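For reference, the structure discussed in these notes is given below.
All protein chains of the complex are present and in place, except for one that has been dropped.
Our next item is chain A:
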Amino acid sequence: MSDVSQPVAHPPVTDWVNDFDHTDPQWTEDPFPIWEEMRTASPVVHTKRFLGCYMPTTYEAVREIANDTEHFSSRRIIVRDVRPEVARNAAPPITSDPPVHKPAKQLLLPPFTPDAMKKLEPRMRAICNELIDGFIADGKVDAAARYSKYVPVRAIAHMLGIPESDSDLFINWIHMVLELGIKDESKLLQAVQEMSAYFGAHIEQRKTNPTDDLISYLMNARDKEGNPLEDSHVLGSLRLLLIAGIDTTWSAIGSSLWHLAKTPADRERLIAEPGLMPIAVEELLRAYSPVTMAREVVKDTTISGCPVKAGNMVLLSFPAANRDPTVFPDADKVVIDRRENRHAAFGLGIHRCVGSNLARMEMQVALEEWLKRIPDFRLDPAGTVTWSQGTVRGPRQLPFLLGKAM
């Protein structure tokens, strides 16, 4: 706590291959040509920024790193200007390495199976329609602020058993951890403390009044020896579920609506062929994967022929892997009925996103309900689309005009 670093402005990037920066405004606005340039130069590139960081640029190099837990640790999973001390039980299992990873992961998996998600689907459809009711008569909406944001917030609040009305509190913590916290450590620490206090109070309540939700589920979980989880483990996993469950899917739904606003042909096809939606969701996840993770190199090794040195971070860009043209023909094009699509939007290897089934259900329901109620919409030329910076990419302002163009 003593020497929290102060945020420092980053100089603009002029050499993407040797000096990349995923917080640069050009990257935030349109990263795809940047990734193409980097991929053409090398399967692994490096920057001296962020105290030293690599980025694999090909699908294969991303896969190699994701599957190599010996050389690449998950103890740090966000590339920041600083390397805050590693906390035990920071956010298990996403911050865990083998062998402690597996039991922590298996604990979280049963509540997130596809069957468990089916039970949530009716509530999700109702939430989407309540949100649409709130703006459909206006003829215009910021779909990021009024729709794509609140679908996952309310879903995860519902699952955790915390009030959906606290949504704006959660969104502020996420902004502090994932965006402001890249350059300002004090914001990160403040958010972690506030989240721990918030969940601590909910845990206390459940000690006398147990509930049927994920908080009680984690409190009642037992390890192999029959012991309850440490309080810090329960808190870490709750912080993870809150952070990982919200702006990720917010981004994915927002990017999908942004694409559909600009692409009437895909919209019309999905309305005419509703059965195509699951395939379309996968393609939108591929083309606009929101989540970039990170690893810390703990032992020297070689990736796709490139030497990689311990002490550096790795920006593990699943979104860049998903634009690799050697794996996905027409990688920069949204092919709404792409049938072969082994995209890595939810990661590869042991850290596959615990919430992938939830995210898929939310995306499918959110897009279906939107298209049923609002088959015609387009970007509002009087407004500006803005994108989030850093680890999770998606629209944060998404001004639409609703209805047929006059």
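Keep this in mind: a contact is a pair of C-beta atoms (placed from the backbone, for glycine too) under 8 Å apart; a residue touches a chain by one contact, two chains touch by 3 or more; residues count from 1.
Rule of thumb we're sticking to: contacts and distances are computed from a predicted model.
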{"item": "The complex's invisible chain, by UniProt name, from \"Response regulator\", \"TonB-dependent receptor\", \"Ferredoxin\" or \"Carbon-monoxide dehydrogenase small subunit\"", "value": "\"Ferredoxin\""}
{"item": "Of A:Lys119, A:Lys224, A:Arg339 or A:Lys404, the one touching the omitted chain in the full complex", "value": "A:Arg339"}
{"item": "Residue of A:Trp27, A:Tyr54, A:Phe72 or A:Phe112 touching the missing chain in the full complex", "value": "A:Phe112"}
{"item": "Touching residues (missing chain, whole complex) on chain A", "value": "106, 109-110, 112-115, 278, 282, 339-344, 346, 348-350, 352, 356-357"}
